[in-house]
Every structure is written in structure tokens, then in C-alpha cells.
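Only a single protein chain was left out; the remaining protein chains are all shown in position.
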Amino acid sequence: MKFGIVVNEGPYQHQASDSAYLFAKAAIAKGNEVWRVFFYHDGVQNASKLTEPPQDDRHIVNRWTKLAEEHKVDLVVCVAAALRRGIKEENLAQGFRISGLGQLVEAGIKCDRLVTFGD
Amino acid sequence: MLHIINKSPLSSVSLDTCLNTAAGGDTLLIEDAVYAATKGNAAEAKLKTAMGKFKLHVLMPDLDARGLGDRLMDGVIAVDYAGFVDLTSNNKTCQSWL
Partner (left out) sequence: MSDAKKFMFVNRKAPYGTIYALESLEVVLISAAFDQDVSLAFLDDGVYQLKKGQQTKGIEIKNFSPAYRALEDYDVEKLYVEKEAMEARGLSEEDFLVNVTVLSRAEMGKLMDEQDVVLSF
């Protein structure tokens, strides 16, 4: 089954990104495809390569990057939401790309299931 | 349809609105919503009533994280992330009551 995931909150502040990541990993482990993760609202902060959590904490941004590399997950950051919040190509972490809201609607159309994580 | 709730029932109307509005089906409590499914919580009676209409599930890793893994009320099904994925697969649509 083809999954789309929406992440509406930034990392660390809210559990949404953690829940979304663990859901994505579990979906892939069961043989599903996670076709796209769309980051919206403050969720765009998940794509900041300037993120530096303490050593003993999970690195939410790098975790997404790794998932994208290993399982060809398309990590899309909403351009309008990103510009509002200071996320640009120059501080975009590896594996993420910035694109329009149409990518969210497209995920709704093309995926068998769309699961939203937010506040 | 799968209904996903992530707010504590004592700080948000999300659970109430979902149970009052949704036509029924699978419901999954995640994140802070897991408190609703613990013995003695003010939401317990509400969930008991809802059991006729909804099949209630709780995301166990979230309940364990909050120190309440041993207080799960009767009649609520414990699932892990794999179970969460199954719930989304088995329902045509899912809605997060954010």
C-alpha cells in the first residue's frame, strides 16, 4: 500500500514529527511504500539543517534524512510555509526538497492512505 | 473510517467532538489522548458509552511512555506502531482530530 504522511508541527516542540516517523518506519517494515512526507505549518522546521539537539537526544532531522535515503521517501517542504518561517534552500537538510502545496494535494490523490500528524 | 485523536480529554474537546460527531468505526488514541483510556480518568465513562459505536484502540508505546501502561481500562485494544499501520490499511480513510 502507498502511504502519504503530513507533518504539521516542528520537531521537539510537539510529538507529531516523532509519531509520524515511527509510523513511517512501521509502515515500511510491513512492506508498504511511504511515497511522500509533506511538511506543513511549523512542520517545515523539521527540514532545518541547523538543528543541533543535545548528544543524548534523537536527531529528528537526520532521522528523516536517513529514512529518505534508505527508502526513497520524498520529503517535501511547503514553500509558502517555509519562507514564512525562514526555511530556504540554503538551510535545507539533505533529503528534503521545497515545493508547492500542490504536492500535498497530489499525495492525497495518488496515495492509498494519507495520515496527518499535528497539534 | 479510522479516527485518530492526540489530545488529553481534560484539555481539549477533540475526543468529545469525535465521539459525538463521527459515525463510528475504529478510533485510535495516540500521544496525549492515551490518558483518556486509563482507569479512573474522567473520560472513562465516556469511552465505555462509546464502545457500542466505536472500536477503541490505544497506542501502547505512548501509554507506556507516560507511566500508565498498567492502567489501561478494559475494552480498549492496545496496539503498537505496526498495529497503527494495520488500522490505517484496514480503513479506507483516516481522520486526525487535531
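Order of writing sets the labels: A and B. Residues in every chain begin at 1.
In the analysis below, a contact is a pair of C-beta atoms (placed from the backbone, for glycine too) under 8 Å apart; a residue touches a chain by one contact, two chains touch by 3 or more.
All of these numbers come straight from a predicted model, not from anything done at the bench.
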Missing-chain contacts mapped onto chain B: 1, 13-14, 17, 20-25, 92-98
Chain A residues touching the omitted chain (full complex): 6, 8, 40-41, 80-81, 100-102, 104-106, 108-109, 114, 116, 118
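As a working rule, only the chains that are shown with their structure count from here on.
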Chain A residues within the chain B interface of the complex: 1, 3, 8, 15-16, 19, 22-23, 25-27, 29-30, 32, 113-119
Complex contact set, residues of chain B against chain A: 4, 6, 30-31, 61, 80-82, 84-86, 88-89, 93-94, 96, 98
